[in-house]
Structures are given as C-alpha cells and as structure tokens.
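Removed: one protein chain of the complex. Kept in place: all other protein chains.
Per-chain residue numbering starts at 1, and chain names A and B are given in the order in which the chains are listed.
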Amino acid sequence: MLKKINLQVRNNMITYGIVILAFILVQILQSTGNLSRLLQGLLVPLTVYVILAVSLNFTVGILGELSLGHAGFMCVGAFGSAFFTAMVKHGDMPAGLRFALAIAIGALIAGVFGLLIGIPVLRLRGDYLAIVTLAFGEIIMNVIGAMFVGRDSSGLHFSLRDAHSLNMGADGEMIINGPLGIIDTPRDANFMVGVILVLITIFIVTNMMNSRDGRAIMSIRDNRIAAESIGINITKYKLLAFAISAALAGVAGVLYAHNLTTLTAAPRNFGFNMSIMVLVFVVLGGIGNIRGSIIAAVVLTLLPELLRGLADFRMLIYAIVLIVMMLLNWAPKAIEWRERYGLKTFLAKRKAKEAKE
Amino acid sequence: MGVILDVKNLGISFGGLRAVNDFDIKIEKGELYGLIGPNGAGKTTAFNLLTGVYKPNKGIVKLEDKDITGKSTIEISKSGVARTFQNIRLFKKLSVLDNVKVGLHNHYPYTTIEGILRLPRFRKMEREMTARAMELLKVFDLVGEASYPAAKLPYGKQRKLEIARAMATRPKLLLLDEPAAGMNPNETLELMDTIKFIRDEFDLTILLIEHDMKLVAGICERLTVLNFGEVLAQGETATVLNEPQVIKAYLGD
Partner (left out) sequence: MMNFLSFVTNGISLGSIYAIIALGYTMVYGIAKMLNFAHGDVIMVGGYISLLTATMAGFPPWLAIIAAMVGCTVLGITIERVAYRPLRNAASPLAVLITAIGVSFLLQNVALLLFGANARAYPAMVNMPNVRMGGLTITGITIITVVTCIIIMVVLTLFIKKSKSGQAMLAVSEDKGAAQLMGINVNKTIALTFAIGSGLAALAGVLLATAYPTLTPYTGAMPGIKAFVAAVFGGIGSIPGALLGGVLLGIIEILATAYISSQLADAIVFGVLIVVLVVKPTGLLGKKIQEKV
C-alpha cells in the first residue's frame, strides 16, 4: 500500500524535476549565449502553452468533458489582468506586487467565468457540451473585441459601439479600444515567473487528482450514475473542476498579456484555433496524462520553429497528429493489436519467460 | 426489531406503460429480503424508484419512518441507502482501492484547500480512509488487487468490488441488483457467505434482486415476487416459492 502512495509522489517529483531541469538548462544556454533570439522569444509563450495544456487536460482527461472554448477563458484572464495593470500602471505600485495582483485577478475572473458558464454548460453532455463551450469561447472573444472602455477625471466610460460614444472629457484615456485592444501593457512576465506558475499549476492539478475532490471528479468521468448512487454531488464537482481549469487558463492569459505590449481579442490569439491547438497538445501527450501534456506542448511548439522548413506545415502537422493519435489510442482494433503485439505486452511476456527459466 | 423500509402503493409509468404499479414492501431491520420475478417484471425499475433515479408517479417510500419519496439520489444515499447495478458500474480507470475510497467520500470531509496544500487534516483523513477501505477490501478478498485499475478485475471480483464500494457509504439498507449474475456456482456459494457475513458484521438490512433460485432460497428469509410490475406474492421464502401462481409465472403457462 505504502508503495503505491510513494509511486504517486515519485511520479509527481519526476514531473517537477523535468520542469526544473528544463529551466536550468535554459538558464545555462542563456548565460553562455547559446540561446537564439527566436528561442528567447518563445520562452514565455512556452510556459503559457504548458499551463493551458495542463489546465485543459484537467477538463478533458480528469473531468472527462471536451471543452472547445478554452481560449475564451485565457482571453478573459488576459484582458481582466491587463485592464487592472492599465488602471494602476501610472501609480506608484511596485512592478512585482502589480504583477502578483494581476495574476490573482486574472485567475479569479477566469474562474468566475468558468463557474458562470459551467452552470448551463455542464447540464449538457458530450457533443453538445463541446459545441456550447466553443460558442462561449467565440462569444467572449467577440464581445471583448467590441468593448470600448476609457477613463477620464469623471471615472470609467463603457461602450459596445465605438470610442466616440464614450463621451470622455479632454483628459480621457482609452483603456480598452475595441478591436485594437489594450496597448502599452508593461512586460511584467518573464521566463522565471512563467516556470514558477507552471510548477504551481502542476502542484494544484496533481494534488487535486490525489485527493477526495479529484477522486470524486474522476468517478463522475468514469460512471456518472454510479457516482451519484454513492452520494457524490455531480454538479458541485463538475463546476469545481471546470472553474479550476478555467482559472488556470486565466493565469496563462495573464502571462500572455504581460508578455506583449499590444493585446487584441483577435481570432488568431483567442479563437477556436487556439483552443484546438491546446487540445492537440493534450491529445498527443495523452488524455489524462499531465506530464505528457507538458512535454507535448513544448515539443509541438518548438519543433515547427526549430525546423525552419516545417513552419509552413505547422497546422497541417497538428491536424495529422490529432487524427493519428486518436486512431491509434482509441480505435478498438488498434487497442486490440497493441495488447497483442505492443511493447508492454512484449516486455511482460519476456519477463514471464525469464521467470519461468 | 422495527421496520427499516416501508413502501406503499409505489408506481411509475413510462409513456402510458405501467412499469411498476402498487408496489408494497415492508422490510424489518436486519432482514435479508429477496425481490424476484420474471424478466421485465419491473424489479430494477423498483430499485431505481427506491434510490431516486426515477421519481415515482405515486406512492410513499419511508426509510425508518423518514419520508424519502421523490428525494434525489444523493439525498437518499446520504440517508443510508446504497446499491449495486445489474450491469456493473465501476469507476473503471480508478484503482480498486480508489473505487472504495470514493464510496467513503462523504464521511471524510476535508476541504479542497486542505487537499491541495496537503494540510494535516488531509493526511490524517486520507490515512484513515485508506485503512478503512483496505478493511472492506479484505472482507471481499480484494486486498491483492488494491492497486489494479477496476476494469482489469475479473468479472466476479468486479461484482464484489461494487458491493464493497456500496458498503463504504455505511448504508443501513443495501440493495443488490443480481449480485450473482455471471458467476460460476463456486463463486455464487462464496458470495452467499459474504452477503450473510456483511449483514451480520455491519448490522445491515439487505434487499436483493436475483435470478439464481438456489441463492434466493439459500439466504433470503422473505420474498416479494413481481410480475408485470405488480406484486404477485409476498411472505416467507419457502411458502412463496411453492405458491401455484409463482410457479406459473416462472414456468409460463
């Protein structure tokens, strides 16, 4: 029994270890001048994608529901936190505290959105749930992209029409400028903070998985009716999982927003494609496998960038990865084949043979 | 001893079809009670009514004088009724141990924060949960498989694990839906002993649906026979099984 618990702890330690090793490796490369500019620019986005992949895996692999609107939560976190930063950036708040608060606010707003959206969405099942999360993701992006917020001496002004209808005074300052978004956000994010947030994300997700909440959530995934019959509150745990997953996506959004000077709610940043890209990470890494998500996010982001010729084929590669991985991992015939001839079976057979001899 | 389950006039129809009609049953504390009847007689539907999966159109369900008619599955589970399913419903990807620990869920209420931060109460309660779950697994001879994913268990053990999981909720009343289905005669015999053992050991009342007449005759003290959704006969096992209308319902015309 003890062995099993230790196995879990060891498993988590390996995951933390991989992340920390990667961080140290990058630091060494950087200090010896071996990190290309291209790679340096990718460091923070990498942590953003890793957090997104882990948080989506929490919904898809642990809760067992397919969310196609994860980029929407990221968008909420990004804009919520960047709005806060824009409001206080001229004040005398130290940058460190400002960013810490921005992270908390981004996580909180995205979490609240997850909760609010979860209430109607989680009543649905399967395909319908997936398509409604997609719808919410698009709605969030479209509405934020149509939002105008300005500030003058009389306070905040808000409009969904255009900047002109804000009726601001002469001292007015645009904070969110519709499709042009939020500009001049201080670049508070850096690789170190990103890695710390990745570690915190892993900590929250893996510890939850190995606690009563995590077991309740996974029991709903495995058999909703049985879970209900032993007194698990389905709604409560589905909402909890969805909100935590959304909050973590929000944190990724905060990092994203504070790594760019211009933040726009454009489809290429927060659209359906972004949600799918993250889904590809989750599927390649293994649905429900947290470490797999991390590795897949890193590999699939770096590969097309490093192999220059592949950059044009990036999305095509993602599409093929998605189809092939699903067919290999889920088709009953493929599973049967693997159980008969797969590496694990082969090793087990050899072991049994050795034991016999 | 006192009555634990008192059901009167329970009924439900699906689209005009009366699946269960005027279902009456009264079970004493500590009894091992059988619910039998031909296929499609409404036995599982009766279980679904008792556990809140379906809401009855009429009738009253009382658990120890407490009215639980139409309550949600969760409330009914919390008031002390647990069940198993005809088509086994385990948490397939969770380990055997974790399946039982989910059953203990509502008895160890540490918070989400305590769980994430691994605070002392989490450690203490998890230790207790594991110990308690292992005790239950011991009763059902599943200790050796504790760390297996539930889906990897052989069929007979899956049925036992389902009972162990139901037991973890500390029920007063346990509903077993065809616990011996798919078991070989030896396994069935062993299961009969286990069912009697848990009834005595845990102060349980057990209501079971079963097709295996040997099992029913061997362990049930009293029986209710359902046919076409209605009660056909009720009483002491030996008497009921010899009633002509029961024999007719089973053997056909």
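FYI, a contact is a pair of C-beta atoms (placed from the backbone, for glycine too) under 8 Å apart; a residue touches a chain by one contact, two chains touch by 3 or more.
Everything numeric here is computed off the predicted structure, so don't read it as measured data.
> Can you work out which residue in A:I225, A:A266 or A:L306 touches the chain that's missing from view?
Touching the chain that is not displayed is residue A:I225.
> Of A:I18, A:L39 or A:A135, which residue touches the hidden chain?
Of the listed residues, the one touching the omitted chain is A:A135.
> Among A:V143, A:I196, A:L306 or A:A352, choose the residue that contacts the chain missing from this document, as touch is defined above.
A:V143
> Counting contacts across the full complex, list the positions on chain A that touch the omitted chain.
Here the touching residues of chain A are 60, 64, 66, 68, 120, 123-124, 126-128, 130-132, 134-136, 138-139, 142-143, 145-146, 160-161, 178-179, 225, 276, 279, 283, 312-313, 315-316, 318-323, 326-327, 329-334.
We adopt the following convention: only the chains that are shown with their structure count from here on.
> Between chain A and chain B, tell me the centre distance in angstrom, where each centre is the average of that chain's C-alpha atoms.
The answer is 41 Å.
> Help me check something: in the complex, which residues belonging to chain B touch chain A?
Touch list, chain B to chain A: 51, 53, 73-74, 77-78, 82-83, 85, 89-95, 97-99, 101-103, 105-106, 108, 110, 112, 115-118, 122, 125-126, 129-130, 134, 146-147, 165-166, 168-169.
> Enumerate the contact residues on chain A facing chain B in the complex.
Answer in residue numbers: 1, 4, 203-204, 207-208, 211-216, 218-219, 221-223, 225-234, 240, 288.
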